[in-house]
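Every protein chain but one is kept in place in this view of the complex.
Right, subunit A next:
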Amino acid sequence: MEIQSSNLHFKELNDTIKSSSDKIINIKDCIGQRYIGSGLSNKDITIEGVPGNALGSYLNGSNIIVKANVQDAVGNTMNAGNIFVHGSSGDATGYAMRGGKIYVKGNAGYRAGIHMKAYKDKLPVLVIGGAAGSFLGEYQSGGLIIVLGLGATNDPPVGFFCSTGMHGGKIYLRCNNLPIDLPSHVLGKTADESDMNDISEYISEFCDEFGLSKEEILSHNFYVLTPNLENQYNQLYINN
């Protein structure tokens, strides 16, 4: 089903998507309507134009392809599904996502991948092609965040406070320098072969979707950030 969305309020647009029996939905001329795909399952949505905040929040198994940029809180608390963004994404990309994958071709704003968590067979993956803003992976407790830094002017391609409060999961940074403000409860090291094997399929999927060369991407140095489990906040409290 094709939806010409330029004159629709978000509620009308989302009601049309939810009530449609079609699995494949094409949205044309999206002009910032919010909450597209909120809690949705089992749809393949392609969006032309720019969707509004909270695209794919609580997404529970659908594919969403956006041909342009997306705004804030894309994939908020998503549980399953895939979101491909052919442009850049706003703040809080993939907040608290538990499962599924978000691929952003361009840059991501502040607080991307914050409080991401893995659970059982669910492994959330966020790949950012360009650079990420500050607070990348803050409170991360599981899953994979990969920042490729393609076209980025900074090395590393992240802002301040990367991985602050991290207590699980992994962050991959394709760059030559570790963040200078890496907190003491996070360990940074050069990715080894086994680390790279863990992300191979996601890099492939990213390159397939956006028409990039996997070989070229992988020919560069990657760092891996993991929590330093020996230096978490232990003994902070005393019984009173």
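Criterion: a residue touches a chain if its C-beta (ideal position, glycine included) is under 8 Å from a C-beta of that chain, and two chains touch if they have at least 3 such contacts; residues count from 1.
Convention: contacts and distances are computed from a predicted model.
Protein name for the hidden chain, per its UniProt entry and selected from "glutamate synthase (NADPH)", "Aspartyl/glutamyl-tRNA(Asn/Gln) amidotransferase subunit B", "Asp23/Gls24 family envelope stress response protein" or "Sugar ABC transporter integral membrane protein": "glutamate synthase (NADPH)". Here the missing chain is touched by one residue of A:Thr16, A:Thr46, A:Asn60 or A:Asn228, and it is A:Asn60.
Considering the whole complex, the residue from A:Lys101, A:His115 or A:Arg174 that touches the absent chain is A:His115. Residue-wise, the contact with the chain that is not shown comes from A:Asn76, picked out of A:Ser5, A:Asn63 or A:Asn76. The chain not shown here touches subunit A at positions 10-11, 14, 18, 34-35, 38-39, 41, 53-54, 57-58, 60, 72-73, 76-77, 79, 92, 95-96, 98, 111, 114-115, 117-120, 135, 138-139, 141-142, 165, 167-168, 232-233, 235-240.
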